[in-house]
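Missing here: one protein chain of the complex. Every other protein chain is in place.
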Amino acid sequence: MAYRDEKLSEEKVFKDPVHRYIHIRDRVIWDLIGTSEFQRLRRIKQLGTTYLTFHGAEHSRFSHSLGVYEIVRRIIENFKGHPNWDEDERLVCLAAALLHDLGHGPFSHSFEKVFDLDHEDYTREIILGDTQVNKILRKVDPGFPQKVADVIHKTYSNKLVVSLISSQIDADRMDYLQRDAYFTGVSYGHFDMERILRVMRPMEEQVVIKESGMHAVEDYIMSRYQMYWQVYFHPVTRSAEVILTKILHRAKELYHSDFKFKLEPRHFKSFFEKKVSLEDYLKLDENVAFYYFHIWQEEDDAILSDLCRRFVDRDLYKYIEFNPGNQYRELMDLKECFIEAGIDPTYYLEVDSSSDLPYDFYRPGEEEERLPIHLMMPNGDFKELSRQSDIVEAISGKKRTDHKLYYAEDLIEQLPQDSELKQRILEILQG
Amino acid sequence: MAYRDEKLSEEKVFKDPVHRYIHIRDRVIWDLIGTSEFQRLRRIKQLGTTYLTFHGAEHSRFSHSLGVYEIVRRIIENFKGHPNWDEDERLVCLAAALLHDLGHGPFSHSFEKVFDLDHEDYTREIILGDTQVNKILRKVDPGFPQKVADVIHKTYSNKLVVSLISSQIDADRMDYLQRDAYFTGVSYGHFDMERILRVMRPMEEQVVIKESGMHAVEDYIMSRYQMYWQVYFHPVTRSAEVILTKILHRAKELYHSDFKFKLEPRHFKSFFEKKVSLEDYLKLDENVAFYYFHIWQEEDDAILSDLCRRFVDRDLYKYIEFNPGNQYRELMDLKECFIEAGIDPTYYLEVDSSSDLPYDFYRPGEEEERLPIHLMMPNGDFKELSRQSDIVEAISGKKRTDHKLYYAEDLIEQLPQDSELKQRILEILQG
Amino acid sequence: MAYRDEKLSEEKVFKDPVHRYIHIRDRVIWDLIGTSEFQRLRRIKQLGTTYLTFHGAEHSRFSHSLGVYEIVRRIIENFKGHPNWDEDERLVCLAAALLHDLGHGPFSHSFEKVFDLDHEDYTREIILGDTQVNKILRKVDPGFPQKVADVIHKTYSNKLVVSLISSQIDADRMDYLQRDAYFTGVSYGHFDMERILRVMRPMEEQVVIKESGMHAVEDYIMSRYQMYWQVYFHPVTRSAEVILTKILHRAKELYHSDFKFKLEPRHFKSFFEKKVSLEDYLKLDENVAFYYFHIWQEEDDAILSDLCRRFVDRDLYKYIEFNPGNQYRELMDLKECFIEAGIDPTYYLEVDSSSDLPYDFYRPGEEEERLPIHLMMPNGDFKELSRQSDIVEAISGKKRTDHKLYYAEDLIEQLPQDSELKQRILEILQG
Partner (left out) sequence: MAYRDEKLSEEKVFKDPVHRYIHIRDRVIWDLIGTSEFQRLRRIKQLGTTYLTFHGAEHSRFSHSLGVYEIVRRIIENFKGHPNWDEDERLVCLAAALLHDLGHGPFSHSFEKVFDLDHEDYTREIILGDTQVNKILRKVDPGFPQKVADVIHKTYSNKLVVSLISSQIDADRMDYLQRDAYFTGVSYGHFDMERILRVMRPMEEQVVIKESGMHAVEDYIMSRYQMYWQVYFHPVTRSAEVILTKILHRAKELYHSDFKFKLEPRHFKSFFEKKVSLEDYLKLDENVAFYYFHIWQEEDDAILSDLCRRFVDRDLYKYIEFNPGNQYRELMDLKECFIEAGIDPTYYLEVDSSSDLPYDFYRPGEEEERLPIHLMMPNGDFKELSRQSDIVEAISGKKRTDHKLYYAEDLIEQLPQDSELKQRILEILQG
């Protein structure tokens, strides 16, 4: 039997708290899960620094990846026999679902920003490069790795397949909303996925939703909205990320200065030098990164050491509402005061903004475009969701932004009690 | 106001997936949570290697500790005003609940075995030694650290207080059963804690249960039984633990030989040398340990490198039922065959046994004794649980043991296909 | 001890699937639950004919009433000690919560429409009239029944008390949304009530919500929106209600004609004659009503008998979208066709409309006004919810209406296959 068609002698199941069971029948999928590149995802947290806000959010990208696989598996099980569904696409769908996040590194957000990386590039490299994953995919067919990469990169010819993993209601989002809600324990993030799976229909270019399932989709959009503002953009999480980013900046800066690290930052070297090989990349998981944050506490640079202590011990920055647009002057004043007080504003002061578009119809050319959701009306016509749903229409295209100013409160408190400088700083901070 | 009585200006809450919310009112508790020693628990997994079996089990001892605190808080809130309850014991209860696992190190089970450590000693040291935790406890009262340590060590004079945290139905167990069930996703581990809390009554020597709540307690005992056999003693988890233990053994052995580590195992040195200071101990969390397993893959010792690769990539040993009692000869034969085949049986073959006593009445002198459960009958008498409950009686005192033999199947498979040696090994393994 | 202050020797609890436990401490509340008028609520379904659509929706107003009581109990437990909260109002709050639906009759919606009744009048009568409930309330204080009635009637002087039971986020709604979701099994209807209870603050005129709880309130508003359209206005439920209404109309019409009922409709007599005494009203619960629908199947009037059979056997009308505003002519045509075909359109054809305002700020003079929701901002100011929440703003004040035409499809199908009349009817129905 061809490798691509091989089934396990007995179905394997993973117990999953979100989907109850994850079912594996295909040898290819089973083998992919066993690779070191996929197992590495156990050492990358799904939500980065969020566990410092919601202590339950300690789950990894490993379980999320299994979840996305399982959802896609269920969707295409329902598609079986439908004229628009080509059963030959099954394996590429499953593999792409499983591997879509393979290139994520530790604390992706901060690392990508500081070191100018893109995890999607690494996903592609791992799939196409000299890896265990690639070997397995090539056993299916020499062209198979490219196909999987194309699906993840949204350039695959069959757009229906792409839409399973990348659209405004794809398996990726359906898994992470539920999973992140489960592990954080928030009561948002729940929607009736079973219903949504039942009303999904394969069309030539994308998955559409039978109109009778519109309310379940509304609920999903609202979940997404709530999760963004309640969990993903939580200011405490962002405070930890600010510090993390500062650590990376500082270490990089020191590396390029004449500073001598007590212990050579081996795993970081190629990151600092902007020539990260695939091998280097794969070695730097969150455990390794965290090891460095540990030992850098003992380095002789006061700022690096202090920032690392803050991150490790969760001694985070305080924050206030702050709009850099119309408070530019206050920000400049504050920076000056910090300098005067001997507190480096580059590291101890930061404006961070988050914004989200809870649902949007297609705007060609935008960076993070995902396909909009189409309803299939009883008469067979299609309608873009926001034209049919009052609620979705109401929030559609409305970008909301939240600006915060983060700062090391303790350093300000340590200034002499009645110093004028301290008073000035506090005045600016208290508006 | 005395520090011990200080309340936060506004109650703080942690969102917790198991107890919904964890409520903090006391400044002392809040300050303890902020210490670096307590934050360190975020870097120690609650269930060690279990996440390699149940991928959801990535939660830390940090969240468990908060959970135990919360349960104790709720119990003693119910006790308020009861003649047997001394409200002055409140803070020591809460602190002991929060801190009871403070001394756990990475993968406690394996580390304690190989390095001959006891996490309870470290809990005491952290509480009594030169730590942030100790500073805070001393602010309450110079004798307060000792009190907290005594409660955890079960030597505290007020046995009722001890029983909240260490008995057969204490807050520790009630939290971990529910929490571990939640994160693994298994359907066992649920019982009606709210009911149990409602029927707990403080007696002089321990907490007792109103007889009307007996069925809820039966359910709890059954949950415990199921969790042990379904989760805690899962053979795949134990397989990972076997490998982990072998890694530590090998590294220690190499250290004491004339092997030269490429990178000095700084954090392990004092462990290898059996002179672990509190500072050393606190530095070695699971991130750091994992860092070494990573880099040891590159060390020049084939066994250490291979074992580390297995652990990191989850390439575990297979297992079969094996009773070393009556299969001693087979075990000896197998070891010989392994040696003949060039596979070191010290590292690639291991018998592991687990056993559990789901419920037991008090047997003085036993190692892990916990107080038995007493029911308060409608007439005010007390009865030990197993005398009243058929089910508990049925399983009471019955120790069940499970023996498994773990081995590196791949190494055997690599032996020449038709070699007699391979045949012999397979025959023994297949019984 | 005064009756109003009497506590039960031991707290009583009801196991409740929605709130887990309902706790009763006050003798007054316990005694009220034991009255025949309150027990009668067990024989009135909470959701009328909805069980014919969602088979789980067989729960009664009895359990809802307990639920509202429990929520109010929890709210005012949180209020204890707050300067705006008068602990003397406690008992009137609890009693009003428990009794707020006491006057509901069988299938309220249809009965009230056909017999021109208002359940609120009966609630008041039961509380003030010669009943077991009144006797108990009077034991508290001769003026106490009036106070309870005033709270339910929203004329009570303390508006804060009124708002607990009648506002846009009162205990009534919070219970029924969750309860109806639980029993129907739909995934909507869930929101984080525990959080909402924690952020409620008593103000002079109403309960307000701390701004930090806004998202939980948004979630609640969305739940309400979804429940209305997915459950409460479900067209199948309305189809059953159409038939029920027709039964009552027909029976009343026959009563006022010279038709001779085989079995005298004793329990309906005073309803038909529009002189319903309190005693009559209390006797006609859903079991009794259903008994008549049973036996009326055997009456000699073909229409009454057929309608009753339809209701009892759940042989409901079909429906189509139909806007009587712009399809008035079609409706007239259809009626004519029905008459021509010998099908009485008065009983076998009906337009039914449902509409809902998911959230509205206060509009004085409107019929069903409930107080809007106010947020308490960090600076102590108040803001009406829709000014702060994008989502609520988006749906605020937007009335949505759904029109359906219900008809007896089987009677049309029975017309001669190729009759022109049948064709005409089908054409109109198929638009």
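Lettered A, B and C in written order, each chain numbered from 1.
Here is the rule we use: contacts are C-beta pairs under 8 Å (C-beta built on N, C-alpha and C of every residue); 3 or more make two chains touch, one makes a residue touch a chain.
Every value quoted in this text rests on a predicted model; they were computed, and no experiment measured them.
Engineer: Using the document's definition of touch, tell me which of C:82, C:269, C:283 or C:387 contacts the absent chain.
Structural biologist: Result: among the candidates, C:283 touches the missing chain.
Engineer: Among B:112, B:219, B:344 or B:402, which residue is in contact with the omitted chain in the full complex?
Structural biologist: Spelled out, the listed residue whose C-beta touches the missing chain is B:219.
Engineer: Among C:256, C:294 or C:387, exactly one should touch the missing chain; which is it?
Structural biologist: C:294
Engineer: Which positions on chain B touch the chain that was left off?
Structural biologist: 186-188, 190-192, 195, 215-216, 218-219, 222, 225-226, 229-230, 390-391, 393-395, 398, 400
Engineer: Tell me where the left-out chain touches chain A, residue by residue.
Structural biologist: 13, 20-21, 194, 198
Engineer: Counting contacts across the full complex, list the positions on chain C that touch the omitted chain.
Structural biologist: Where chain C meets the chain not shown: residues 14-18, 20, 34-36, 39, 42-43, 51, 54-56, 58-60, 62-63, 66, 182-186, 283, 285-288, 290-291, 294, 309, 312-315.
One rule holds in what follows: only the chains that are shown with their structure count from here on.
Engineer: In terms of Cα-based centroids, which chain occupies the most central position?
Structural biologist: Of all chains shown, the one whose C-alpha centre lies nearest the global C-alpha mean is A.
Engineer: Roughly how far is chain B from chain C, going centre to centre by Cα mean, in whole Å?
Structural biologist: Here the centre of chain C sits 52 Å away from the centre of chain B.
Engineer: Once you find the CA centre of chain A and the CA centre of chain C, what distance in Å lies between them?
Structural biologist: 45
Engineer: By residue number and range, which residues of chain A touch two or more other chains?
Structural biologist: Residue numbers touching two or more other chains: 186.
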